[in-house]
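Here's the structure, in structure tokens; my notes come after.
Missing here: one protein chain of the complex. Every other protein chain is in place.
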Amino acid sequence: MSIKVAINGFGTIGKRVADAVDAQDDMEIVGVTKTGPSFGCGLAEKKGFPLYCTFDDADRISSFAESGYECQGGLSDLLAIADVVIDCAPGKMGADNLAKYKAAGIKHIFQGGEKHALTGQSYTSSANHADNLGVDGARVVSCNTTGLSRTLVPLYEHCGSLKVECTMIRRAADPGDSKKGPINAIAPVLKVPSHHGPDVMTVKPEIEINSLAVAVPTTIMHVHAIVADLPDGHGLTTESVLEMWRNTPRVIIMSGAGDRITTTAEVMEMARDIGRKWGDLHEIFVWEDGVKLNGNRLYYFQAIHQESDVIPENVDCIRAMMNTEADWRASVAKTDAAISAYYGL
Amino acid sequence: MSIKVAINGFGTIGKRVADAVDAQDDMEIVGVTKTGPSFGCGLAEKKGFPLYCTFDDADRISSFAESGYECQGGLSDLLAIADVVIDCAPGKMGADNLAKYKAAGIKHIFQGGEKHALTGQSYTSSANHADNLGVDGARVVSCNTTGLSRTLVPLYEHCGSLKVECTMIRRAADPGDSKKGPINAIAPVLKVPSHHGPDVMTVKPEIEINSLAVAVPTTIMHVHAIVADLPDGHGLTTESVLEMWRNTPRVIIMSGAGDRITTTAEVMEMARDIGRKWGDLHEIFVWEDGVKLNGNRLYYFQAIHQESDVIPENVDCIRAMMNTEADWRASVAKTDAAISAYYGL
Amino acid sequence: MSIKVAINGFGTIGKRVADAVDAQDDMEIVGVTKTGPSFGCGLAEKKGFPLYCTFDDADRISSFAESGYECQGGLSDLLAIADVVIDCAPGKMGADNLAKYKAAGIKHIFQGGEKHALTGQSYTSSANHADNLGVDGARVVSCNTTGLSRTLVPLYEHCGSLKVECTMIRRAADPGDSKKGPINAIAPVLKVPSHHGPDVMTVKPEIEINSLAVAVPTTIMHVHAIVADLPDGHGLTTESVLEMWRNTPRVIIMSGAGDRITTTAEVMEMARDIGRKWGDLHEIFVWEDGVKLNGNRLYYFQAIHQESDVIPENVDCIRAMMNTEADWRASVAKTDAAISAYYGL
Partner (left out) sequence: MSIKVAINGFGTIGKRVADAVDAQDDMEIVGVTKTGPSFGCGLAEKKGFPLYCTFDDADRISSFAESGYECQGGLSDLLAIADVVIDCAPGKMGADNLAKYKAAGIKHIFQGGEKHALTGQSYTSSANHADNLGVDGARVVSCNTTGLSRTLVPLYEHCGSLKVECTMIRRAADPGDSKKGPINAIAPVLKVPSHHGPDVMTVKPEIEINSLAVAVPTTIMHVHAIVADLPDGHGLTTESVLEMWRNTPRVIIMSGAGDRITTTAEVMEMARDIGRKWGDLHEIFVWEDGVKLNGNRLYYFQAIHQESDVIPENVDCIRAMMNTEADWRASVAKTDAAISAYYGL
């Protein structure tokens, strides 16, 4: 039986999650919401996703028809027919929406723009799938936390303890966002240490981590500069760390020198080449020649596609909450294979 | 019977043209060349395109196998089995390659980085398809000339004469190119007027056109600011010009205000949404609310996706040269429908 | 006797105008205003400019002392002791401020952010100094209009008529402004033609001019790409146009190839080298090798330092309004010599 999934907010994240869910054979999109008629409504119709209004207001609902879009009803109507809702609304609406989801008695997934405290339960495939089996609500963590978990959790599991400092060099705006700057400046996040790193502890509390963050004038990918202290007797080498990550799902290891991928621009070009929609890269990109283990201290760089690394995690989270797949690696393999097939890759 | 197409140079343009040819039912890729083993070889193999070496040198050819790629031979071997070769080599190699193509007795298409004088024959679908029927060699004009032709040729055909000034605001580097600047400057092309506009006259000599050009710090899309003087008695209005372009293939008209597409960033985001590979936009983008006809003087803005607007033109040019489709609109319709189907759009 | 000048708004423009006035021997700064205590108050004190509050509110006035700054009173107090006020307040406050200035019976100068209609009188040294002799209020036109006037007015005066199209490639934000984007996009101004060019007609109505405008991701200098149609019998050559501009105040002609100044970045570096404060360039920069007269049609590029080209014009405008110097060239020469001496250049 197919899990019925609603997407509340068909924007940057919502449109991608809808595709990823649509690609799976054990779940289906029963509807997506928009606040009003717009270009995105046509995209939903083209995909065959039933269209609902974010609000239950009759006037708003009827406004869709005036622009030639068929609207099936308001959010309440959509929640009534779904098993789980993925909240992809803009920030600051979490508390209001949570109340609606609870009132409708529906399972719910929030995104990393919301705080852990909203549901008290956070999720990322590689860190705590098992903790989320059967829960009613969860937050899929942010792109940065997802990225850190992908490389740190296997290290932690091998070593038994881990102390991490991460400097995050963040893209200042998304590619389609031309309002935000800076054009020619570096902007440090003056909350020191920043909130970004410690968010990893919402999914893997045993990892000790802090971070510093700056925003820079680029629209593509965050870069993490990571210094991780392993415990004595870790038994690892630079090469064995790379091997560990090669065996980790959703991590790509390539060489700056060998593959001529020396910047985030070239990483994104590779992603365009391999043909995923929007030029997305669900995987964390680690530069093979940017990893170095000196004694107990590990240095490495990784790049995060801020628009898409969390997309497949939403699919896995649905399976955890619906309790249909207890093994995270099995869910990840199923999710990713279905997405590849969906895009003909 | 299928036209056998060779791609000499499987890079930014070559990989896109290969896909576009592969999508058609009346032509097929018989091979693509690379200078040596690299990431792009894997892409070719994945697509099932036979791989050849750009050179006939035996050592170079065998170097592919050492990296695990199957190389079918040198350029000469490829030319021997093809009906037409599309030259997508980097600039400055045109003259050398032309000699090879002539020696092999094969039809050949160059790209807009080469000068008109190389073949004495230029091509763009909307301007001079008929002039290229059965020719042995042609140059598909540059992204800018292609873009100008799309909107100016129908205007010219309606009016019978046209005088144009175009200021080109050019992206300084492609998205995957992180070597080039400037980071924070505007660079005028001090050859005044610039060579860009007059290149239109290689495909439509009757249009009088000049241009000024600047490079600016962006990697996505050129913008043309165009002032066109129509002859007395043109009989057009702003709205009828828009209607003319709405009926022109490979031109998209959208509204900055209505569709919230106010910058090239948002145009590219729309292109990612509609799902073409690499986020490409084969069409010229004209802002509906950026067109104004004042008396005889027409003002408008258009945006050009520098990496992709010429891609489908190469397919049409093959049909012209092979003399398999004399009607440019029929060829364009066939090309574009096949590409859409190929990507499942 | 020294003209007593008040600066209402000691920000980006105000601080520069204050220096320029302070440099002259026929005028003096009697006070500058700030809305409250801040870094700029210290700058004013260091220069010895008496500090006033933008408002007459007693609480606000006393707030300065709490931060260790000596505030002499409110705007009314300042207006009472000045002969002329230069309004350098942010936009949208023009109408309110105009009422205050009229109530105080003081002469007043607005900046180009305000519309011509506010005072019905616009000013730029090269175009209409004589029209502003003795007037009570005027608007010093914007950086773009000032720049266009510098090169177009002498052309017009030689030719007797002039038809101009200008494409403005505009910096999207000022150097100290890190909030605004776009980071990676071109943003056309979809009001076509744009309001920028026709503003020249507020100071020289005989010049026929239209414009198109785009914003690009840079913080330094606007560039104008200009196409000007001269009347038959103009008698000019490319070289004689250059000679005309060499003899025009506040125009610099340099060569991209010869002086290795090929972009706005290098223009700004030259300005830093010649030592004016803030690295300002009061002059319009014309590329010698970017000027070309083809028959009656003149093509050229010029670059505008958006933060500073209007600064000396404010000084000249004061002399016009106070009727102390009727000859614009004499005023300009006096202003510029004093500024050079002030900065030890």
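Per-chain numbering from 1; labels A, B and C assigned in written order.
Definition applied: a contact is a pair of C-beta atoms (placed from the backbone, for glycine too) under 8 Å apart; a residue touches a chain by one contact, two chains touch by 3 or more.
Remember, predicted model here, so these are calculated numbers, not experimental data.
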Chains on display which the left-out chain touches in the complete complex: A, B, C
Contact with the hidden chain (one of C:Leu51, C:Cys88, C:Ala265 or C:Ile304): C:Ala265
Given C:Gly48, C:Gly91, C:Gly295 or C:Gly344, the one touching the chain that is not displayed: C:Gly344
Touch with the omitted chain, as defined above, among A:Val214, A:Met244 or A:Met322: A:Val214
Hidden partner chain, touching residue among B:Lys46, B:Lys102 or B:Lys180: B:Lys180
Residue numbers in subunit A that touch the chain omitted from display: 165, 167, 169, 171, 182, 184-188, 190, 192-193, 210, 212, 214, 216-221, 223, 225, 227, 256-257, 262-266, 287, 289-292, 294, 297, 299-301, 303
Touch list for subunit C against the chain that is not drawn: 15, 38-40, 43, 175-178, 183-184, 219, 259-263, 265-266, 268-270, 272-275, 277-279, 344
Contacts of subunit B with the absent chain, listed as residue ranges: 172-173, 175, 177-185, 187, 217-219
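Definition applied: only the chains that are shown with their structure count from here on.
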For subunit A placed onto subunit B, the superposition rotation in degrees, Cα atoms, nearest 5: 180
Chain centroid nearest the full-protein CA centroid: B
Interface sides of subunit A and subunit C: same vs different residues, half threshold: same
Intercentroid distance (Cα basis), subunit C paired with subunit A, Å: 49
Set of subunit A residues in contact with two or more other chains: 175, 177-178, 183-184, 219
